[in-house]
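Complex shown without one protein chain; remaining protein chains in place.
Our next item is chain A:
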Amino acid sequence: MAAASSSDSDSCRAESKEANSKWLDAHYDPMANIHTFSACLALADLHGDGEYKLVVGDLGPGGQQPRLKVLKGPTVLTESPLPALPAAAATFLMDQHEPRTPALALASGPCVYVYKNLRPYFKFSLPHLPPNPLEQDLWNQAKEDRIDPLTLKEMLEGIREKAEVPLSVQSLRFLQLELSEMEAFVNQHKSKAIRRQTVITTMSTLKKSLAEEDAVSCLVLGTENKELLVLDSEAFTILAKMSLPSVPVFLEVSGQFDVEFRLAAACRNGNIYVLRRDSKRPKYCIELSAQPVGLVRVHKVLVVGSTQDSLHGFTHKGKKLWTVQMPAAILTMNLLEQCSRGLQAVMAGLANGEVRIYHDKTLLNVIRTPEAVTSLCFGRYGREDNTLIMTTRGGGLIIKILKRTAVFVEGGGEVGPPPAQATKLNVPRKTRLYVDQTLREREAGTAMHRTFQTDLYLLRLRAARAYVQAIESSLSPVSAIAREPLKLHAVVQGLGPTFKLTLHLQNTSTARPILGLLVCFLYNEALYALPRAFFKVPLLVPGLNYPLETFVESLSDKGISDIIKVLVLREGQSAPLLSAHINMPVSEGLAAA
């Protein structure tokens, strides 16, 4: 309540800013501790009293304690622990009985938990999958003690690599074990029948035969086994089973089960598959360039958010209509449906703390939130029709109410030409000096040209002379000879009187090691002492950087610094291959003493 009142007094102060906003800040609680995502949020009139509640499948602070929370207004009404992490939450009408209170379905692990009136009502488990007959056979042999654990392990590994039917959980656990634990595990588990069960990844609802608000719905489940199941909501029998080439993660449903329906499933392989009634396999496939992060249907357009920070619009037949680029990564997406104005738009929660609302390609509105939003839900909450519920990354809860008078206009959030066009080019100004100079150039152009050319000749000559001299005495730290590609640089560390001198030597050839190199230091022996002034270099492997360190001790007590020369020589040749000059710093240790 404290948070609500403070935000309210804020809104009193910033009234002018508030006036042009389309949203009313109803509630902000940064400590709400709700960690969930859009698929696990659902709004429904759970008690049939016209007061809509928010159902949250909460993962818990570290994804540790899954809980089912039901919120009424800004407060949590009930909270109950869940057996496993929730995958999706949905509310639907199961039957025609009065009062028409919707049931709440929560997919978690291989089960769908159905709650009515907030009490556990039914638990639907996915049917078991047929196990691999070879695997079954092996375990039967183990049961009769005709096979020892080691051979069982080898055979199972063989099956795992070759067979197309994956192994059961039991066999996979067995394969993980150490030798010592195997015997006990086999004895314990050999009598049990092996089972293969899959997990629900996504869930949605589909109207059964009527398209009305209060019609009976079916549940549509997507499983880890690359299947879509349509469940009858009264009897919990499987009405239809469809298979997909990949694991579905987002599901979008339209139509009615008995008449005609379309299922769009965004899968982990980055494709979206569109299925229709009576098609066991996908009819159309939309290939995205990146993984989908959300799937929303707006009228007849499928809007997909991708990990490349963009929204794409597709028709149901897989034709691309448009692409909009986002300024940050998309964290979540959901549908905004304003019934009174017949508006359907897509909301996208971005990583920079914005929530953007798009109608087709046009940006309608941007909401800035104090923290990045991870789940979004728009609909009737409490007694207010147009409520937007957001939960943040840190577990906060934000509730905003759309003003009655607010109209989303296209182009409302549009900006004009990019701001870069308004900035002036940084062209430097010319002064009188420049003009005088050009005048002189115009008058004495010939003389200037001649003098410059003569100077250039001299410069070239001197550069060539110096270069030849450097090559002759091998002064350069990079060897120019193609036969011996080498690179050398030296680093001095420390304050003195002892310095650490590190030579970095590198063979820059592609694939030829260099053998038999020597390093020799030339220095004034009155000023510096080196433990070894001459040593052998190890074999230089191409590409690696060899740091060769020595310690240099400054002997002078007068703060004199001198040059130390490093020569890299080849064994048996007196001419150095390359050399470096190191300007030794003044020894500060002596200066202080």
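Just so it is clear, contacts are C-beta pairs under 8 Å (C-beta built on N, C-alpha and C of every residue); 3 or more make two chains touch, one makes a residue touch a chain; residues count from 1.
Following the convention adopted for this analysis, contacts and distances are computed from a predicted model.
When the unshown chain is looked up in UniProt, the name that turns up among "Dynactin subunit p27/WS-3", "2-oxoisovalerate dehydrogenase subunit alpha", "ADP-ribosylation factor-like protein 6" or "tRNA (adenine(58)-N(1))-methyltransferase catalytic subunit TRMT61A" is "ADP-ribosylation factor-like protein 6". For the options A:A105, A:V301, A:I401 or A:V552, the residue in contact with the chain missing from this view is A:I401.
Residue in contact with the omitted chain (choice from A:R173, A:K361 or A:R383): A:R383. Seen from chain A, the chain kept out of the figure touches residues 1, 4-5, 8, 11-12, 24-27, 50, 73-75, 340, 381-385, 399, 401, 403-405.
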